[in-house]
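Encoded as structure tokens, here's the structure I'll be asking about.
With one protein chain held back, the other chains of the complex are shown just where they sit.
The letters A and B name the chains in turn, as written, and every chain counts its residues from 1.
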Amino acid sequence: MRKDLVFGMAGSGGDGIVSAGDSLLQAAAAEGYHGVMTKSFGSQIRGGESSCRVRISTDPILNPGGNLDVAVALNWDDFLKFGAELPVSGTTVVIYEAATGVAENEIPLVGVTPLQVIAVPIAAMAKETAGTERAKNTVVLGLIAGWFGIGAVAVMKGIRKKLAKKGEELVEANQRAFDAGRAFAMAHPLKASMNIVASETKGDVKLITDGNDMCAAAAIFAGCQFFGGYPITPSTEIMQFFTDHVWKYGGAVLQAEDEIAGIGAAIGASFAGKKAMTATSGPGLSLKGEMMGLASIAELPLVIVDVQRGGPSTGLPTKTEQSDLFAAAFSAHGDVIRPVLAPTSVADTFRITIEAFNIAEYYQTPVIVLSDQEIASRKETMDPIDTTQFKIINRLRPAGADLVDYKRFKQTENHISPISHPGMLGGTYLASGIEHVESGAPTNSGSVHTRMNEKRTRKFDSLKDRKDLFEVTGDPHAPIAMIAWGSVAGVCREALAMAQAEGLNVKLLVPYLLYPVAEGVYNDFFGSVQKGLVIEQTHLAQTFKLLRMHLDLPKGLRSLARSGANPFLPGEIVAALHQLLSELQRSHEGKLQPQE
Amino acid sequence: MSATCEFQAKDYKSDLKPIWCPGCGDFSVVQGIYRALAAIGRPPHEIAFVSGIGCSSRIPGYTTAYGFNTIHGRALPIAQGIKLANPDLLVLAAGGDGDGFSIGGGHIAHLVRRNIDITYIVMDNQIYGLTKGQLSPTSQKGRVTCTSRFGSLEQPVNPLLYMLAYGAGFVAQASPTDLVGMAAIIEEAIRFPGFSFVNIQSPCVTYGEEAQQIKGLKAISESLVALGHNPADRLAAMDLAQHYGEKMHLGVFYRNPEPAPTYDGLVRERQALLSKDALPKERILDLFIKK
Partner (left out) sequence: MPSKGIDFANLSLMDALDLAILVEDEALVRYEDFAAQMDQHRTPDAAKFFRYMAENEAKHGEQLAVRRAELFGSAPPTVSRALIFDIEAPDFDAARAFMSPRQAMQAALASEVKAHAFFVAALPVLKNAEVKALFEELRDEEILHQDLVKVELAKLPPDSGLSDDDFVDEPAAQ
């Protein structure tokens, strides 16, 4: 019996494999399991290869998992295109379409002998039972129900609900395909049972959504009333969510003519006194740079979500990467700080998006939320979130004496000035991208420029004290450390648990606040660190370099960085930690014996 | 919307001193705007005045309205955000020909087709003045400037024809020569329910050519009223607008006799229609419950 199963399925877009993954995840949730589903696609709009990975567990899930427990290949060409995204190992059961004509001992996976390989006439079964090969995905769901004990009832319940409007005939065809798959599995039991244990939380309410929808919902919860944006993969669903819901809350959404206009309209809305947001991906972030500079100097609250994909330029539009870190931290010209936050899961996207609005409002600044393709498009099951625990911060408004001879950019002790908005009597001022004195009047004085730079950067000092924007797990005195953020943090959390189970004394720092770099938090963390890894999905080790730029890093801290679309596996990280430990032990031994 | 009350032109004039060169038409444009705003009577704090970058884009700071002197070419997107966030505001956008028709040219078609109730005033001087006299999108072909020593090789854009072709509901041209007439046109543009555009021929005294100075322009100016033009006739307006650059027609080219609904108005309707479907915000995550 298993407590945790990772499924990886691939086929052509026409095979409906992602749709099957959706059904599986929802069925698992209905049966009380925790689940995470990620999707990955080829570059074709339709008719390309597509894949999904569904992880199901009796315990909360930290990431989409490493090596597959179950691989489903509807055809081998498509499966192989996903390479490291669907890693097969010696513990994987491989299920594939018999019509591929490949013998079970000749499957095209190099250098690996799976636990078991089973060819199934999936297409033939679909054709026979449902009258169309299109029902292949339903056959696969039946196979999964039969072999792994997930969704025997819930899958068809979900499909029935989904197809209710399309007629009983279609539902029945699917039922036959599902039953055929299940019967096949029953008739051909696995060498070793891989049934998942029953969940104890069956019947509890669960949320299922992806990072983009969660981000948009959090924004509306935080009081966002305006979204301006432009379609770009993989962030577009954020705008779509706004177009579905924001009107109900008295807000508006503008699908602008380009990325610049999208953020421009959001800046306008913020100037007009409303909480506003835009969302984009790497290429759009580049285009929005000048506007971000404007929002910084005009001290206007604004949230910019960057759902990272592989870059530069068009790069890998459908794959995840963390390589926009520099672009986010140093977006646009001039001496300026724009806070950068990063969620690590769909669930904490809720909190981090609210934090982004709170920080934007409190500090009167643009804030960048660095999500990534994995978090944005993966679906997660979650326990319900108690929204009442979240505090909402609104910008400081001028009142009473502030409005007598109002000074929009008044120097104050914490460098934050009360901000008015059009419609407010007594609060009129000139907002501008040009340097300005306290009243807002333009200036080109060097001394004013210095003072205003000081105001606009020093106001973030208190942000760096926000320890709650960092998560430290493991023994605080551990000599070995990991630092990771975004979706990679989830892999490292699992690696930490595995390493601890193996007796390694390790700790993990997950920054939700990436920029400005909170020197104090890192220095506290570094106190015990002799060896460590900064783990990230960037080719140039951007996180490591950003930290090195601001901090004296422990000598033994090094980078584990790689390009996007090459996911980290918890196991390989644990192996790297073991390597660090043995180096550490050698160096201690070395200290006991004088060198040569 | 607060009740309108009596305001005078001086109530819209700020204490900032214009950076414009003496003799610049923009001095008159801002006076015209003061007069138009006084005639309309909205208090300054209910007005948002947005501009881009350029000599003329300094204009919001010379008024007592809420001003936003933004970045080059982007006044219109920002103005739209303001209007959609708070449709009660009177939103003005202004800038030069380079700001509007070159770097910001891509935004215009979209603002016009959305029909957001904003008045856009372009101070068209056929030159980049702030950067010392380079070729602008409305410079005539052959024009010699510091970036076209041997004469411009390109046709200018035709702002009036663009706006008419994009479907703007109100298109007019004015000259700062006739301050009162210009103010009246600006006032009418602001009162028009929907997007409105006023092109103001405001020659550059520092880098402009002789023909573009006011004497030259007066010589080619013609009043649309005197020509008997019917401003409800869009095709006739387009016909006249073709002479941009050769003639300076002053007055209203086109005023849609049946103004289309505005985007901001439709947004309000949609908000009102859908507000009943709102889950309480603290329950917004219920949207993700799968049963």
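In this section, a residue touches a chain if its C-beta (ideal position, glycine included) is under 8 Å from a C-beta of that chain, and two chains touch if they have at least 3 such contacts.
Just so it is clear, the structure is predicted and the values come from calculations on it, not from any experiment.
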item: Among the chains presented, those that the missing one touches; value: B
item: Residue among B:25, B:44, B:60 or B:169 touching the omitted chain; value: B:25
item: Selected residue (touches chain absent from view) among B:157, B:214, B:240 or B:267; value: B:214
item: In chain B, positions touching the absent partner; value: 17-25, 27-28, 31, 55, 130-132, 176-181, 184, 203, 205-207, 213-215, 218, 223, 225-226
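We take it that only the chains that are shown with their structure count from here on.
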item: CA centroid of chain A to CA centroid of chain B, Å; value: 42
item: Residue ranges of chain B touching chain A (in the complex, touch as defined); value: 16, 43-48, 50, 53, 58, 60-61, 64-71, 74, 76-86, 88-89, 106-107, 109-110, 267, 270-271, 273-275, 277-279, 281-285, 287-291
item: Chain B-facing residues of chain A, complex; value: 26, 29-30, 205-209, 213-214, 217, 220-221, 223, 225-226, 228, 245, 247-252, 254, 256-258, 260-262, 264-274, 276, 290-291, 293-294, 298, 350, 382, 384-385, 387-388, 420-434, 440-442
